[in-house]
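The complex appears here minus one protein chain, its other protein chains still in place.
Letters are used for the chains, namely A, B and C, taken in the order the chains are written, and counting of residues starts over at 1 for each.
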Amino acid sequence: MCRLMAYLGSPIIIDKLLYQPKNSLVNQSINAKELEEPLNGDGFGLGWYAREVNFEPVTFVSVHPAWSNRNLRNLAPKIRTDCLIAHVRAASVGEVSESNCHPFQYKNMLMMHNGGVENFSNIKRKIREPLTDELYNWIKGQTDSEHIFAYLLNDLFRNHKTLSPEAVVDAFENTFKALKKMMAENNIHEAAYLNMVVTNGLFIVGTRYVTDPKEEPLTLYHSEGSRYVVEDGVTQMMAPEDDDQAVLVVSEKLSDDKDWTLIPPNHFVIVDNTLNVRIRAIKA
Amino acid sequence: MCRLMAYLGSPIIIDKLLYQPKNSLVNQSINAKELEEPLNGDGFGLGWYAREVNFEPVTFVSVHPAWSNRNLRNLAPKIRTDCLIAHVRAASVGEVSESNCHPFQYKNMLMMHNGGVENFSNIKRKIREPLTDELYNWIKGQTDSEHIFAYLLNDLFRNHKTLSPEAVVDAFENTFKALKKMMAENNIHEAAYLNMVVTNGLFIVGTRYVTDPKEEPLTLYHSEGSRYVVEDGVTQMMAPEDDDQAVLVVSEKLSDDKDWTLIPPNHFVIVDNTLNVRIRAIKA
Amino acid sequence: MCRLMAYLGSPIIIDKLLYQPKNSLVNQSINAKELEEPLNGDGFGLGWYAREVNFEPVTFVSVHPAWSNRNLRNLAPKIRTDCLIAHVRAASVGEVSESNCHPFQYKNMLMMHNGGVENFSNIKRKIREPLTDELYNWIKGQTDSEHIFAYLLNDLFRNHKTLSPEAVVDAFENTFKALKKMMAENNIHEAAYLNMVVTNGLFIVGTRYVTDPKEEPLTLYHSEGSRYVVEDGVTQMMAPEDDDQAVLVVSEKLSDDKDWTLIPPNHFVIVDNTLNVRIRAIKA
Partner (left out) sequence: MCRLMAYLGSPIIIDKLLYQPKNSLVNQSINAKELEEPLNGDGFGLGWYAREVNFEPVTFVSVHPAWSNRNLRNLAPKIRTDCLIAHVRAASVGEVSESNCHPFQYKNMLMMHNGGVENFSNIKRKIREPLTDELYNWIKGQTDSEHIFAYLLNDLFRNHKTLSPEAVVDAFENTFKALKKMMAENNIHEAAYLNMVVTNGLFIVGTRYVTDPKEEPLTLYHSEGSRYVVEDGVTQMMAPEDDDQAVLVVSEKLSDDKDWTLIPPNHFVIVDNTLNVRIRAIKA
């Protein structure tokens, strides 16, 4: 079912996010705590921004499990960024291939998904139909995730001239509504789980969503504070006392402490470019 | 631009086809002789039939270059088959991924392609439109090749109830005609190179084709005889003298001898299940 | 800690061993039942004999997890053999690389190991010292396993002119004695777990061994009967009633039935070329 994390805040060495916490994302690749099937060994990916160079993010993906990846292990202590997106995959729709690894990149945006749409092939061609040629051809892999993001981008660019958290929120609501309609029309009765994160390096919009309101969506937490600290595997968000600021959005808590807030079911978590966090219901 | 080979005949250890000839397919992965760009290092694939088990073929593909693949090296001297298809890739359209490796399999059929369609993305969605849902979802990768085969299969099953060399020939002609039309309507003026091979383990249909008759298609040879022999790197087709029989269809000669016949431009090579070989013009 | 299996008997399609049982080796790669750490996702390997071709085995290994390996999935239903060795790895000593994948091959012999020697680097150079140049250079990887097998082969060829189960048993005893001595002299106080399997395609010798008699060795079972059958995931050894015969040696039971016998601690399981099974104490 995958696990994901997103960080926005003061520049940080990514080792502190990916390896050092007791329940770090790399540990979740072996043994996630809040999943029935604890294994997320079907590849991984990260994306980050090197703003001192330009606004386009870097992605680094692999079909190998995160836990044994030598390059990830070596890069993590040397990369410093103010915005990191990371994902470990448990393949449902789509083979284990680089094209199916999250995050997906479109220009300066990064996207990732935790969840899935059962019998996705029932609606695959429907979801592609309205896409512009450019977005149609942007799709490289087989995942439900990438197709849904293409739909989201298509809606976003049709309805909005500038990229903002509000525009992304709007596009998510349109996408989820459309998806529910397509599912109903194409014989998909199982709930679709749609915890999704979009960032441009300046803001983050995340969803904790399930199409069937009787079901519980997958877990999604956030944490905010003046500064993110990890010591002996225990993470801590320091209370605001200076200019440092940091927000984390994660599938599961990185350590057993009380700094984590569960996003309510079918709500957005919106982190703007001043690091203010808003929680808002998803109207879809 | 890729290189390919197909064998149909008396059971043979595949090492004799893949490694032993001087200009074997594995050697062509490093240094093809009849290509401007001699390198075919973007993965490889083979498919063969184990008729003692059942009629579905086995495929074995890798994103690693053929020349250094330990598993290929180890399997080759131990696999015996009467029908082998093999391909080394030089990526044009589509990333280096297992999904983009040839041969492509549909049930008991195997398909592979040497060539390409420039600006393929111009017609990608057109080519998918007429596909049945099943064939639409059968496509796993990004290549022009796989999309063209989906179109071919779609035409084949719509117009024919049983699989035969004639049915495949017919479907190829329809596909090439349709492709030329789509290209013309979507602003693709470059010639498309379409050396393609389809087999079901019992017969082979190959094409040596280019959409623009003023251009020379890529090379495609065949060789036939009573038995295929390779000694010190030199291949030989023994003259018919007993019941053994063998036919090879290859992108380039496996050794410098006179057993190879160049297929004429825009012609089919058709090997039926009695190993008779016919050469026929492609009407498209 | 790895999981392994070995089959000797009537020719069998290897899918029945690797995939079909409820607790098949491929399932053990995700979730082994009799290990504290259930994951064996650091590559896999198999070796089998194609006696219709020659006496040298084929090995097929990968650094990818077994559960998602497309080539393994495709090959398994088409390979038929009377002797299969297979291993899924949880890396302890040595990186995830093809050179560290079991089984190891020396001429017509295959070897694999489940267990480990703590602080192996303390004795690595000691264990290499007595080796002939040929065996010294035969070692390709970093594992304790491969080094111990090199020592075993060295002892075997020094003391025996022909290969037989008795010769292998003798070499194992010498090797385990020597290893205990080296460990004692080089400050290794932890018990070493040494469940090891050697075959030449005609006989199998397996050990269930731990250097410290106060410790329990890792599990190792065997099963024997007239024929191995798997239906709906449940394996069964048919009672001897005809000429068919089959023996399995496995780290853990392939399904919950009573056909499995736990080898006693520090005992050999010896399957000879008539498929007779003997259990004998290891004198070391």
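In the analysis below, a contact is a pair of C-beta atoms (placed from the backbone, for glycine too) under 8 Å apart; a residue touches a chain by one contact, two chains touch by 3 or more.
This structure is a prediction, so every number in the text was calculated from the model and none was measured.
Peer 1: Which residue, C:34, C:56, C:98 or C:212, contacts the hidden chain when the whole complex is considered?
Peer 2: Of the candidates C:34, C:56, C:98 or C:212, C:98 is in touch with the missing chain.
Peer 1: Touch as defined at the start, partner being the missing chain; which of B:75, B:91, B:178 or B:220 qualifies?
Peer 2: Among B:75, B:91, B:178 or B:220, only B:91 touches the chain that is not shown.
Peer 1: Could you please point out the chain B residues that touch the chain left off the display?
Peer 2: Contact residues on chain B toward the absent chain are 30-31, 39, 41-42, 63-65, 67-68, 70, 91, 95-96.
Peer 1: Which chain A residues touch the hidden chain?
Peer 2: Residues 13, 50, 52-54, 58-62, 70-71, 74-75, 77-78, 80, 98 of chain A touch the chain absent from view.
Peer 1: Residue-wise, where is chain C in contact with the chain that is not depicted?
Peer 2: On the side of chain C, residues 95, 97-99, 121, 124-125, 128, 133, 136-137, 140, 142 touch the unshown chain.
As a working rule, only the chains that are shown with their structure count from here on.
Peer 1: Over half shared or under half: which fits the residue numbers at the contact of copies chain A and chain C, same or different?
Peer 2: Looking at both copies, the contact residues mostly coincide.
Peer 1: By the touch rule stated above, which residues of chain A touch at least two different other chains?
Peer 2: Answer for chain A, listing residues that touch two or more other chains: 95.
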